[in-house]
Each structure stands twice: as C-alpha cells, then as structure tokens.
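Only a single protein chain was left out; the remaining protein chains are all shown in position.
Let's look at chain A:
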Amino acid sequence: MMVSEIDMISPETMEECLQILNEYEQEVRLLAGGTDAVVRMKEGHWRPKLWLNIKGLRDLRFICEEKDGIHIGPLTTHTDMVQSSLLQEKADVLVHAAKEVGATQIRNMGTIGGNLGTASPAGDTIPALFVLDAVIELSSVNGIRRIPIEEFFVGPGKTVQHKSEMITNIIIRPQEENEIGIFEKLGPRKAQAISIVNVAISLKMSGDGWQCAGGKIAFGSVAPTVIRARKCEVLLTLQELNEEGISNIASLAWKEVAPISDVRASAAYRRDMSTALLERGLLRLMKRWEDR
C-alpha cells in the first residue's frame, strides 16, 4: 500500500492542534484510535493530505463529574468507559454500549470522539448519548460552542462540525437514583459486529412499582442518523410497564423507524427487530428494577 503521500503531524498541545486545523489549507483529518480512520484509509475512502494525530493529547482523556454534568474527554477509550466506576454508577447505559463495541483490541483503541466523528448511524455509543442528553463541545481557535447531540448529526458521516473545529468534551446528564438504563444491540455475530439495529433506553421510575415517570428511547441503524422514538416515549408513562404495557409500546416501534436495506439486513427485518429489541430491553430493565 502506498502511504507515503499522506503526512502526519502530532501536535503537543490542543492550542497547536486547533491552530493547524485553522490554518492548513488542504484536506486534514483528525486521527485518534484509528479504528475507523486507518480502515478507511486502506480502503481508499479517506485519503487526506494530512493526518492530525491527537492520540498523544493526554489532556483530552478524562471522565469526571462537574456542576453541569459528567464530562468525558474525546480521547476516552471504550475500555476506559467500561471500567469507569463513575459511569457505572451514573450512566449505566453508556457503559453497556461501550461494552458492545468490537472486541478487546478495538475497545482499547477506539475512542468516544472517534465514534462521534465517524457519525455512523450504527455507532454504538450514540444512542446511549442521546438518552443521556449529551452535549458536544466543539472548539476552534475562535472559541467554543456546545451542541445538543440531537442537533449534531445531519446524515450518515455528516455532522455540524466545521473544518476548523474538533470535539473537546462530551457532557452528559448523570442518572438519578430512580433512573435505570440499558443498551441492546443486534449484530451479525456476537463480537466485532456493526449493529443491524441498536437501542438505548433510559427510564425514570416513580415509586417502587412498575410505573414510569418518563424516559427516553433512541434507535441506531434504522435511519440516516440515530433517532428518538417519541411515540414510544409518550406511551411509557401512560400504562404500567408490565408485560402487556411493554408489548404495546414495543409494537409501535416499527412506526418510528425508517430503515434501509443494505448488506447487513433488509429494511423489513430491521423494522421487526426494532420492536423485538425494544421489547427485550424494556423487559430486562423491569426485571432489573424488580431485582434491585
């Protein structure tokens, strides 16, 4: 493979990195864990003039709780998230999603910033970030802007990020005591598989019973971007989440999704599986709520 025509710069500080993003006139692309970038370079899809290697910017790898929420640095790996006790306690749905990414090697390399940057509708952390009301912080030499995740993606591989910007922080809402979440994924095989359909659910329960006070549901891989299932969300509070209630909610899922057929699955199969995954997720969540 001819690689010599592509250059690489490894900035030592974020300021230097933003400067290069701002000034470099030809095509430049950030390189973090490389698990999407290098695959696409080899396939000939991504051939920038310059790789801007940010892997060494250790300041961008953090998980911490601040006044306005839990802050996650873009260079945080999937393994970091799986192992974080803060996320286990206050963002279980994101931990579940990170666990489902690839296998050990890919989780050790791949980052949350890269998952967002690739902007695949099948990206596993994205539905989890939707139900945790994530806000994406974009920085450039001109300053910072914060974009709610539902406004961040505009299509497969496309986001509102400008050429001179990069993701420097991801802020999520910590779950409350009465809140539980789950991530369910259907892939062609158990490990190392891109989602055919995935769903993240976060529920706020009221009291000890099966009454839900509100919740969010987000599907991946069933539309050009990850989507919220708003009709299903409305139903969450209108009936108890017993088997019958759950089945009613899940049966609406096919109306929410707008999948395509591709090499991984047909549109019809994705629609059916959206219902099945939502039902399975809600049943498992209620079982966990009961057993807690």
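What we mean here is this: a residue touches a chain if its C-beta (ideal position, glycine included) is under 8 Å from a C-beta of that chain, and two chains touch if they have at least 3 such contacts; residues count from 1.
Convention: contacts and distances are computed from a predicted model.
For the chain of the complex excluded from view, the name given in UniProt is "Carbon-monoxide dehydrogenase small subunit" [choices: "ABC3 transporter permease C-terminal domain-containing protein", "Carbon-monoxide dehydrogenase small subunit", "L-gulonolactone oxidase" or "Glutamyl-tRNA(Gln) amidotransferase subunit A"]. Here one chain is not drawn; of A:Met8, A:Val141, A:Ala213 or A:Ala268, the residue touching it is A:Met8. Of the options A:Lys55, A:Arg173, A:Arg228 or A:Arg264, the residue whose C-beta touches the omitted chain is A:Lys55.
Taking the whole complex into account, chain A touches the unshown chain at residues 3-4, 6-8, 10, 31, 33-35, 38-39, 41-42, 51, 53, 55-56, 79, 102-106, 108-109, 190-192.
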